[in-house]
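Left out: one protein chain. Kept in place: all the others.
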Amino acid sequence: MRSPKPLSSYVSGEALGRDRKADRVKTDGAGFEQLVREHQSMVFSIAYRFLHDRAVAEELAQDAFLKLYHQMGQMESAEHVKFWLRRVIAHRAMDHARCVHRRREVALDDVQEPVSPVDSRDPLLERGLRKLVASLPEEARMIVVLRYEEDMEPHEIAQTLSIPVATVKSRLRRTLVLLRGKAQRLIGETVR
Amino acid sequence: MRRISIFILFAASIVTAASAQDIIMPVNLDKLAAKASETTEVTLNGRTLQLAAKFMNDEDDQEARELVKKLKGVYVRSFEFDRPGEYSEADVESVRSQLKSPIWEKVVNVRSKRQGENAEIYFRTDNSDQIMGLVVIAADPKELTIVNIDGPLDPSDLDKLGGEFGVPHVEAQRMPRGAKGGAR
Partner (left out) sequence: MTDMEKQLKNALRRCDPPAGFAERILAQVAVAEAKPVRPATRTPWRWPVLRWVAIPTLAALLVLGFWYRGYQQQREEAAGRAARQQVMLALRITGTRLRMAKAKVKAAEGGAEKAENTL
């Protein structure tokens, strides 16, 4: 079983190529609270859309924020915080999935589905798509989540997951083809 | 067996739902969930529908909101199976038998023996011919869906059910009273 990476390896302000002096992050309590409220949806959603386990997603998301609290002094900028949080939660979620060693079962037997701000136009299809995404291997699944939930570009995904950009692009391309085929069988319609 | 289940249980509402709704979803239907690869269960009584209506404030929700506000209950049981034959005619009959009373009228009955598909739509009307309830039974070899909507519905509501929520309009074709069956 692969042990989780140390969190210190996730922090890399230099990797972003940002000006250290610009847009310093407030390290006081009010600053931290603002960061929590600003990024709570992002962090929770990445974990939840990946793991489909609300309780674990909340636990991992809380853990990520508490780690952030202790690392506030190392944050270079607001962008750095966002990158850091995405990277931490993505790796933690993937490590959790690998440690558990079970096939992602999309059991949405929560009493309440997490609230999404926009109502869907086709909940049946979207539910089916979430199920298909949940059946993907971990790395491909996280690539899809970061691409379509977080609107991240391939190079950003590559930095977050510490994999080559070419790998991100090829995995994305193959995964879309796979999902398209399965979605067509699912809904019996042509999906462009 | 993989199973997707979306299940909303409001503990108090289950008791009230059983007493308030005209059609009772039989226990054997719930047992089908164990065999289904995908299960959708929706149980919403009047109180929960009113609560939901309070949160249907988007522009796109307005027509649905007007419909939902006057309903007393919405009940859905939908099962998808990996193989044909996972449910029996008796499972469906346990619902159909409740629709044989005179207050229920079968308005659509389509059977395809070759494909094994069956679609039935029932209305419950009051003395003034106002539709007060709707039941849809859609039975395919690998899929069974039963929908019960309890509450007043206009023909325009039926159009909206089939139209405004993302799918093309449906005109409900009411059969004359006393006519048997429908297109076969």
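In this document, chain identifiers A and B correspond to the written order of the chains, with residue numbering beginning at 1 in each.
Note that contacts are C-beta pairs under 8 Å (C-beta built on N, C-alpha and C of every residue); 3 or more make two chains touch, one makes a residue touch a chain.
Since the model is a prediction, treat every value here as computed from it, not as a measurement.
**Q** With touch as defined up top, name the shown chains that contact the chain not shown.
**A** When the entire complex is considered, the left-out chain reaches A, B.
**Q** Taking the entire complex into account, which one of B:M25, B:L49 or B:V92 touches the absent chain?
**A** Residue touching the chain left out of view: B:L49.
**Q** Just name the one of A:V56, A:M94 or A:V144 that touches the chain not displayed here.
**A** Here the residue in touch with the unshown chain is A:V144.
**Q** In the whole complex, not just what's shown, which of B:S112, B:Q130 or B:S156 touches the removed chain?
**A** If we include the chain that is not displayed, B:S112 is the one touching it.
**Q** Name, in rising order, the residues on chain A that touch the hidden chain in the full complex.
**A** Listed in rising order, the touching residues are 29, 32-33, 36-37, 40-45, 48-49, 54, 58, 61-62, 65-66, 69, 112-127, 129-130, 133, 144-145, 148-149, 151, 176, 179-180, 183, 191-192.
**Q** If the hidden chain were put back, which residues of chain B would touch it?
**A** Residues 6, 8, 40, 42, 44, 48-49, 51-56, 61, 64, 67-68, 74, 76, 78, 108, 110, 112, 117, 119-121, 134, 136, 138, 145, 147, 149, 158, 161-163, 165-168, 170-173, 182-184 of chain B touch the chain absent from view.
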